[in-house]
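Pasting in a structure now, in structure tokens, and then I'll have a few things to ask.
What you see is the complex with one protein chain gone and the rest in place.
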């Protein structure tokens, strides 16, 4: 009679940390979708003619602020997706729970800083937080690779 | 002598549901790539000069229908990727198989509706199906979070 969910067994603290931070990051990423929709309404800048309502078809246009939030969203897709898989693989190589916890925390913090500084147009905060996230991903990669070889 | 694939053991019905619906969703997502390529050929609207063939370099241009299918594809990337990870995490928290099955089904149905209504330019069907998918993702998130805390 073994459990069917060994990944989440009581003593797999690393997997629980991963599940927590991965979920938080995913919700941060998801929230950017309705935020973009709201901004399109406010700025009356739509991507599709069927969305414009009484704003008319001339409201199918690009707006700098909408494009900014889309780039921010895309950056999440390009950097959080790798983390989600690397982090999951990382939980299977039996890492130090403390190192794992801090890597997940730093990555999560960095990606929140990245989103806020991107939306506010703040440099070098955006580049710095991007770099910190990238270093976390590469650190996870290096540890997984050395474990699988 | 334990199995090496405990996630897919006979009694892990939730994981099997997840694997089924995740695979279906991924193929729906993948099919949009060749569909975009086909539409580029039909509309003679290419992204790269090396793709145009005898259509010539003036065929490197944007086309409203090609841009529409690209936005639809991007929406899948932004919403199905979160589901794939949240759904996987969800299988590890020992949820009710019935609730899990219906969440996966509703999400899958909503994303198929979203693609069809996006390509057909139908509102409010597109917004409604987007919203249903988002609610499924947030429901998975809430259950995972309450389980990891």
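Note that the chains are named A and B in the order they appear, and that numbering of residues resets to 1 at the start of each chain.
One rule holds for everything that comes next: contacts are C-beta pairs under 8 Å (C-beta built on N, C-alpha and C of every residue); 3 or more make two chains touch, one makes a residue touch a chain.
All of these numbers come straight from a predicted model, not from anything done at the bench.
Of the listed residues A:36, A:91, A:108 or A:129, the one in contact with the hidden chain in the full complex is A:91.
Checked against the hidden chain, the listed residues A:27, A:47, A:106 or A:134 yield one contact partner: A:134. Only one residue from B:19, B:35, B:55 or B:106 touches the chain missing from this view: B:19.
Listed by residue number, the positions of chain A touching the unshown chain are 2, 6-7, 9, 11-12, 15, 68, 71, 77-79, 81-82, 85-86, 88-89, 91-94, 121-123, 126, 130, 134, 137-138, 141, 144-145, 147-149.
For chain B, the list of residues touching the undisplayed chain reads 2, 4-8, 15-16, 19-20, 22-24, 26-27, 29-30, 33-34, 47-51, 73, 77, 81, 84, 88.
Definition applied: only the chains that are shown with their structure count from here on.
The rotation that brings the Cα trace of chain A onto that of chain B spans 120°, given to the nearest 5.
Taking each chain's centre as the mean of its C-alpha atoms, chain A lies 17 Å from chain B.
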